[in-house]
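Dumping the structure here so I can ask a few things about it.
One protein chain is absent from this view; the other protein chains keep their places.
Every chain is named by a letter (A, B and C) in the order it is written, and numbering of its residues begins at 1.
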Amino acid sequence: MTTDFHEHEFTIRLHDTDAAGLLFFGHLFRHAHDAFEAFMDMIGFPVDLMIRDGRMLLPLTHAEADYRRPLRHGDSVRVRVSVLEIRRRSFAIGYRFIDHLGEVAATARTVHVEVSADIAPVMDLSESLRLALSAYLADDAHTS
Amino acid sequence: MTTDFHEHEFTIRLHDTDAAGLLFFGHLFRHAHDAFEAFMDMIGFPVDLMIRDGRMLLPLTHAEADYRRPLRHGDSVRVRVSVLEIRRRSFAIGYRFIDHLGEVAATARTVHVEVSADIAPVMDLSESLRLALSAYLADDAHTS
Amino acid sequence: MTTDFHEHEFTIRLHDTDAAGLLFFGHLFRHAHDAFEAFMDMIGFPVDLMIRDGRMLLPLTHAEADYRRPLRHGDSVRVRVSVLEIRRRSFAIGYRFIDHLGEVAATARTVHVEVSADIAPVMDLSESLRLALSAYLADDAHTS
Partner (left out) sequence: MTTDFHEHEFTIRLHDTDAAGLLFFGHLFRHAHDAFEAFMDMIGFPVDLMIRDGRMLLPLTHAEADYRRPLRHGDSVRVRVSVLEIRRRSFAIGYRFIDHLGEVAATARTVHVEVSADIAPVMDLSESLRLALSAYLADDAHTS
């Protein structure tokens, strides 16, 4: 599939760094979620409207990141978003953080479950959401 | 008045600092609001319940801070909270950040206006809130 | 002067909001500083290089903001940066946050002092910095 990722860019700003001079690890998740929101906007499921309407919420049940290369103040970073897995009532999003040398500086993964307005898990992912996510499923991923 | 301040303590942690090795200025406001919430808990107006109930909200209309001495990673800081001013429909809270040497490292001020659940400004501060705040009014402050 | 501002754009993302559903006031300063860094990049004084080199630092001595209109999750915001004042050893930067309706949702101001690598205040702003800032001085501002 040709369109297996969405790309989001940002610069490491002063508040992203800490006294050790590099990105504070926890802030990577803030940038991952920015990329997630931009991705969801693109596929027609804007997170802000979903929360405001309260019909469908996608809370995280898991988040993780691997840090491979230091990210410094001023570095430009591109985030490549892809859908790693689609399960019955949850899905996993992958993030690759590419530094200005084209190297993967970090990767991250978030798992989201669909819940209804009363925070009860749904039986199955909404069909429209499943369809929208499927178009960005990574080639080596699998649905269930 | 003997009880003109409430004290809140915290330590400058890694995520508070930036690549220059000191507290990132914007994070001072996060700590100020932590102290504000602890103060509001103490005087019987917990911010979390107020937001959940939606009866009364106290959004900020102004915030400011002066930075006098550097705050470094690992520093212990005490925040002294006082009520600087009570006006017809708003009030100002003052914060003094005292470092481990007993010096004032920074000061801050936030102005809050009372609004009803539909975000319309109220005519007058709730009488119970005015009373609760008054007990912590700084000696040199004045109401209107 | 025609070029009295630099414009920076961002979207209010989930982590910018709080349980009251609006931008958490303290995060406005993070966005202001992002705009400041983009501005400093543009005028040839990138903050990341200045910190790395340690020759010249521009710590804040003051920050303030006024909140006029609510900023909600998903809102697009443009930040207009201008130089408000140039003094002997310090300068003030102004920020106007324009919402998607073209209204000023918030304003902010930061005051920066130039210090040398050993954190001692300099006698005078570097001439090159003074010159670079001057080109963006707001029409109604004044130097000293």
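Heads up, the rule we're going with is that a contact is a pair of C-beta atoms (placed from the backbone, for glycine too) under 8 Å apart; a residue touches a chain by one contact, two chains touch by 3 or more.
All values reported here derive from a predicted model rather than from experimental measurement.
K.L.:
So that we can see where the missing chain sits, which residues of subunit A does it touch?
P.N.:
These residues of subunit A touch the chain that is not shown: 19-20, 22, 24-27, 29-30, 32-33, 48, 51-52, 57, 59-68, 70, 110, 119.
K.L.:
By the contact criterion defined above, which parts of subunit B meet the unshown chain? Give residue numbers in ascending order.
P.N.:
Residues 11-15, 30, 33-34, 37, 46-49, 51-52, 72-74 of subunit B touch the chain absent from view.
K.L.:
For subunit C, which residues touch the unseen chain?
P.N.:
These residues of subunit C touch the chain that is not shown: 14-15, 17-22, 24, 26-27, 72-73.
The definition used in the following text is that only the chains that are shown with their structure count from here on.
K.L.:
Comparing centres built from CA atoms, which chain ends up most distant from subunit C?
P.N.:
A
K.L.:
When you average C-alpha coordinates per chain, which one falls nearest the overall C-alpha average? Tell me, please.
P.N.:
Chain nearest the centroid of all protein C-alpha atoms: C.
K.L.:
Pick same or different for copies subunit A and subunit C, depending on whether their interface residues overlap by over half.
P.N.:
Shared-number fraction above one half, so same.
K.L.:
Where the centres are mean C-alpha positions, what is the separation of subunit B from subunit C, in Å?
P.N.:
24
K.L.:
Which integer distance in Å separates the CA centroid of subunit A from that of subunit B?
P.N.:
Spacing between the chain centres: roughly 35 Å.
K.L.:
When the centre of a chain is set as the mean of its C-alpha atoms, what distance in Å lies between subunit A and subunit C?
P.N.:
Those two chain centres are 29 Å apart.
K.L.:
Could you say which residues in subunit B touch two or more other chains, in rising order?
P.N.:
Within subunit B, the residues that touch at least two other chains are 19-20, 22, 24, 26-27.
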